[in-house]
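The structure appears below as C-alpha cells.
A protein chain is absent from this complex, but the other protein chains hold their places.
Order as written gives the chain letters A, B and C; numbering starts at 1 within each chain.
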Amino acid sequence: MSHVIPRRIYYVIFAVLVVLTLVTTEVAFFDFGLMNPVIALTIAVVKATVVVLYFMHMRYSSRLTMVIGAAGIFWLGILLALTMSDYLARGAGTY
Amino acid sequence: MNWSLPLFPTGASTMAGKVDLLYFVLIAVSGLAVAVISLLIIAFGVRYRRRAPDQVGAPVIPSLALEIGWTAVPLVVGLVLFAWGANVYFAQARPPVETLDVYVVGKQWMWKFQHPGGQREINELHVPVGRAVRLTAASEDVIHSFFVPAFRVKADVIPGRYTTLWFNATKPGEYHLFCAEYCGTQHSGMIGKVVVMEPNAYQAWLGGGAAEGSMASQGQKIFQDLACHTCHLDSGQGRGPTLVGLYGSQVGLASGQVVTADDAYIRESVLSPAAKVVAGFQPVMPTFQGLVSEEQLLALIEYVKSLQAKPQGTPATQAPAGQQPAAATPAAPQPRAPGPAGRNPGGDRN
Amino acid sequence: MPDAAFDPRAVPGADAHAAALHSPALKHHFDDLGQQKEAATLGMWLFLATEVLFFGGLFAAYLLYRVWYPDVFGEASRSLDITLGSVNTLVLIGSSLTMALAVHAAATGQRRTLMIFIALTMLLGAVFLGIKGVEYYDKIVHHHVPGPSFHFEGPTPERAQLFFSLYFAMTGLHAFHMVIGLGLMTVILLMAWRGRFSATWYTPVEMSGLYWHFVDIIWIFLFPLLYLVDRHS
Partner (left out) sequence: MDSLTLPRTHYANAEYGLRSWLLTTDHKRIALLFLGSISAFFLIGGLFAMLIRLELLTPPGDMVGADTYNKLFTMHGIVMIFMFLIPSIPAVFGNFFVPIMVGAKDLAFPRLNLLSWYIFMIGGLFTLAAIALGGVDTGWTFYTPFSTHASQSNVMVAAVGVFIMGFSSILTGLNFIVTIHTMRAPGLTWFRLPLFIWAMYATSLINVLGTPVLAISLVAVALERALHIGIFDPAYGGDPVLFQHLFWFYSHPAVYIMVLPSMGVVSELVATFSRKNIFGYTFVAFSSLAIAVFGFLVWGHHMFVAGMSVYGAMIFSILSFMVAVPSAVKVFNWTATLYKGSISYETPMLYALGFIGLFAVGGLTGLFLATLAVDVHVHDTYFVVAHFHYIMVGGALMGYLGALHYWWPKMTGRMYPDLIGRIAAVTVFIGFNLTFFPQFVLGYLGMPRRYHAYAEEFQALNVLSTAGASILAVGFLIPAFYLLWSLKYGKVAGANPWGSVSLEWTTPSPPPTFNFDETPVIAGPAYDYREPEAKRA
C-alpha cells in the first residue's frame, strides 16, 4: 500500500507500455485472420496487467485487494460468456 | 359478476398433455416439500415450546451427513426435472417437417394473419384439427408475445426478425389468443380467438377464401411492382441471382461463407441486400427498408417458396452454389457469360 | 513478491508508526492509519470493480455486434484516424506515468514535485480530450454521427451506424470519466497547495491515482477494440 518503490521502475513500465502500444498498432496492419483480435486483446491485457501491478501498486497490496480486482474481471467474464452463450448457439436453433 | 370458477385450463393440443403432466409432478414435489417443512415446524414448535421463562435450547451437534443429504437430494431432483423440462421444450421448439404454414404479423394492438391460400384475418385464426400448424411471426413495432393458453404455447414476436412456433390442435372449438408481452395502451385489448375446425368445415372456410388470389400470387404482384424481376431473371442472367429453387438451398456468398436460404435470409436480403452478397454478383441492389411492409415481405417469401424448379423449357443455368468454386469469381463486374450448353445439367436440384 | 506476512496494519518505519497513531488525519472510528489506508484501498478497488462492470455492459454489446457484423465493423473502424488514436493512447500512458510519479512524490513528502506532476497529468489529460475533440469534429464533418444526418459510404450503412453508436457511447463515457478525473485532480492540487498531505497521510492522492490508472486501462482496451478492427484489408 504505502510501499514506496524506486522511481526508475515507473520509467521502465512506461517504456514497456509505449513499446506495446506501437507493437499493437503495427501488428494490426498484418493479416493474421482470426488471430488479429486475439493478438490485439492479448497485448491490451498485458498492458493492463502491467499498469495494475506497478502503477496501481497491486503487487504490494494485500491479497484481498487482488481478490477484489479479480472479482471485477471475473464478473465481466460471466456477463460476456453467458450472453454470448445465447447468441453463439442461435445457429443450432432458436425457440 | 361471472361466478364460473375454472381451476384448470382445457388442453387442446398435443403438447398440452406433456406440459400438464410435468406441471402436476412439479406440484407433487413442491407440495410434498412444503408439507414436510410445515409439519416439522408445527411439530417442533409444539413439542419444544418454551415452558420456563429462562429455559435454554439444548445444544445439538449438526450432522454433516444430514447437510450433504439435503443438499444432494434437491440437486438430483432438480436435475431430473430439468432434463424432463428440456426434453419437452425441445419438442416445443422444433416444428415437425410437414406443417401448415401461416404467417402472423403483430402490430400495436392487433394480430394479422395471412394464409398461403391468400385468406387474411385479424385477431382470428382458423386452423384444421389434427394438423401441425407452424406460425412464422414478425412484429411491426414493439415486442409482442403470441400466447394460446389452451395449446400451452407462447412465443415472443420480436421486431427485426422472425420467430416461429407450432401447435397441433386436438379438439375443435374456440380458444383464447392473448398478447403476453406488455406492448402499450391496448396490450389487454390485443386478444383474439383461435378457431379449430373439423377438416371439412376448414375446407369450406378456405373455399370462401380470399378475393385477391393466393399469397404467392400477391407476392408475385409485389415482385413486379417493385421491379425485382428486372434483375432477378429466372434464367439467372440478370444482375441478381435467380430465385428459382432458391428457398431452402445452400447459397455460397462472396465472402466464402455458405448459408441456408430460409425466411430470415430472404428478409435480410430485401432489407439490407449488401449484407450477404451471393458469390459472383455485385452489391448493386438498393435497400427496400421502409418501402415494403411486413405483410408484403411475407408475401414475397411465399412467392419465392413457390418458385421451386419450374418445369419450364429453359434449364436453370445458375450453377448450384455448392459446386461453384468460390475462387472462380470473375474480377470484372460484367454478368457471367451465358453458357447453357451442358456446363451444368439444369434442373436437378440436390 | 509482496511482503511475506502482510499485515494491513503495518506502516513503514517505527517512528512514523508512533507519530501516525496521533496524526490529525486518523479518523475516530479507526484503530490506526494502516487500517484506515487498507479500508480506503479496498473501498476504491470495489468502486473500480463497479466501473469495470459499468463499461462491461457496452463491451458486451460491442462483442455481440462485432461477432454479428465483422465486415461492417472493419470498414467503420478503418474510417477512424489511427494516428490520432495511437497518439492519444501514448498521451494517456504518459499521464499514467506522471500520475504514478505524483503518488511517489506524495509518499516521500515532496510537496512541490507532487504539484508539478499533478499539473502535468492534468495537462496530458486535457491534451487527450483535445485530440478526442478533433476526432469528434472530424466525425461530425463526415456525417458519421448517429442520427438523421448519418451518412456512410459502405454496403450496409445502417449497421455502420450501429458501430458509431457504440463508438460514441464508449468513447463518450470514457471522456466523461476523464473529465471527472480532471475535476478530482483539481481538488488534489488545491489540497496539496494547502499542504494537507504528508508522508504518513496522502490517501486522496493515491485514490485518485488508482482512479486515473483505471481510466487509462479502459482506453487501453478501447483503442484496439475500436481502432484496430481489420486494419489490414
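As a convention for this text, contacts are C-beta pairs under 8 Å (C-beta built on N, C-alpha and C of every residue); 3 or more make two chains touch, one makes a residue touch a chain.
These figures come from a predicted structure and were not determined experimentally.
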Which displayed chains the unshown chain touches: A, B, C
Of C:Ser77, C:Thr98, C:Thr156 or C:Thr200, the residue in touch with the unshown chain: C:Thr156
Residues belonging to chain A that touch the chain removed from view: 64, 71-72, 75, 78-79, 82-83, 85-95
Sites on chain B contacted by the missing partner chain, in the whole complex: 1-9, 18-19, 22-23, 26, 29-30, 33-34, 37-38, 40-41, 44-45, 48-51, 54-60, 62, 66-67, 70-71, 74-75, 78-79, 81-82, 84-90, 92-93, 108, 141-143, 145, 147, 149-150, 152-156, 158-161, 163, 176, 178-189, 191, 272, 289
Positions on chain C contacted by the hidden chain, ascending: 8, 28-30, 35, 38-39, 42-43, 46-47, 49-51, 53-58, 60-61, 64-65, 68-69, 146-148, 156, 158-159, 161-162, 165-166, 168-169, 173
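Assume only the chains that are shown with their structure count from here on.
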Chain contact topology (line, ring, star, complete or other): complete
Euclidean distance of C-alpha centroids - chain B vs chain C, Å: 46
Centre-of-Cα separation between chain B and chain A, whole angstrom: 40
Residues of chain B defined as touching chain C within the complex: 255, 272, 274-275, 277, 283, 289
Footprint of chain A on chain B - complex, ascending: 89, 92-94, 155, 163
Residue ranges of chain A touching chain B (in the complex, touch as defined): 93-95
